[in-house]
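Presented below is the structure to which this report refers.
Note that this complex is displayed minus one protein chain, with the remaining chains in position.
Naming follows writing order (A and B), and every chain is counted from residue 1.
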Amino acid sequence: MSWLAILVLILVVVMVAAAIFAITRKDLIIAVIGTSVISVVLSVLFYILQAPDVALTEAAIGVALSTIIFVIAIKKTDRYEE
Amino acid sequence: MRKAVSIILLAIVGYYMFSVFLSMPFGEKRDGVGKHYLENTLKETGAVNTVTAIVVSYRGFDTLGEVTVLFLAATGLGAILFDKRGKKRRHQYASLIVRVTSNILYPLIVLLGAYVFVHGHLTPGGGFQGGAIIATGVLLMFMSYRKFEANHKALSIVESLAGLTFVTVGLGGLIYGGSFLFNFLPLGTPGDLVSAGVIPIIYIAVGFKVGAELSGVLDTMLKTIR
Partner (left out) sequence: MLYYIGSIALILIGIYAVLTKKNLIKIVIGLSILDSGINLLFISIGYVKNATAPIFSNDALTADKMVDPVPQALVLTAIVIGLAVTAVALALVIRLYDHHKTLNINKIRQLKW
């Protein structure tokens, strides 16, 4: 196994673990942090798949703007589930 | 009960999706439209970045549709969160370090965003990436200063002018060339800043429009916090 394959395996495992983490926590702010971890790992995976335009778009939109819109919506409503 | 049914349903869907994708080879060469685009981009459009040439020149009509969808989403958001009383934004002062640093960083971030969308046909980048970077810089200023207001009139004038530029360039292609968004300016040598016909003009218009729209969306959502 080359080093690149091991790196991709670690990144995919971190991404799926962050997704499961994001839908099973009761504190909603921590769930949103899980979503932004998915976006960061996705941006690195897009770069490894030789797509620099898409990696730049995902890093600019998914990490900064999507997270801040979620945090504003949580601040207007309840923070904990039920 | 509901969880058990949904897990069984998802297991069936996952099994069939997985078996379809196991029979597709990963990383093989595929012939089709992509091959034609890769071989003819430099001759026909003069742009070095193939993805930019596809988004603006070969499939430019889809980009017009996407700009329309973004405009509708920003307008719909403003209509849903409309309040006749007119709320103000009220939050605490940020600390001194954040205020001084954001004064230094804000022009640099706007400059980076403008660089990314002006050089869209030479390096990876383009209008959407540059607009998102500019919106992030404006968000930094919103978070640091209490008095940084976004002038809604100026934002809507910028947005409308940028959209009008896009459609006018397309109609110019219809008049001179025979099809909407035809490349009617001279192509130049690939690799220069002023090359590739109408592609830089369209991408600069798209960059301004996306930046103004996302800043307006952020301002609308931040104003509703009491």
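Here is the rule we use: contacts are C-beta pairs under 8 Å (C-beta built on N, C-alpha and C of every residue); 3 or more make two chains touch, one makes a residue touch a chain.
Nothing here was measured: the structure is a model prediction, and the numbers come from that model.
Interchain touches from the omitted chain, evaluated on the whole complex, reach A, B.
Touch with the hidden chain on the side of chain A covers residues 5, 8-9, 12, 15-16, 19-20, 22-23, 28, 31-32, 35, 38-39, 42, 45-46, 49-54, 57-58, 61-62, 65-66, 69-70, 72-74, 76-78, 81-82. Touching residues on chain B toward the chain that is not drawn are 2-3, 6-7, 10, 13-14, 17-18, 21-22, 24, 26-30, 32-35, 37-39, 41-42, 48-51, 54-55, 59, 62-63, 66, 69-70, 73-74, 76-77, 80-81, 123-124, 126, 128, 190, 210, 217, 221, 224.
In this section, only the chains that are shown with their structure count from here on.
Separating the centre of chain A from that of chain B, both taken as means of CA atoms, is a distance of 20 Å.
Listing the residues of chain A that touch chain B in their complex gives 52-53, 56-57, 60-61, 64-65, 68-69, 72-73, 75-76.
Of all residues in chain B, those touching chain A in their complex are 49, 51-52, 116, 124-126, 128-129, 132-133, 135-136, 139, 214, 217-218, 221-222, 224-225.
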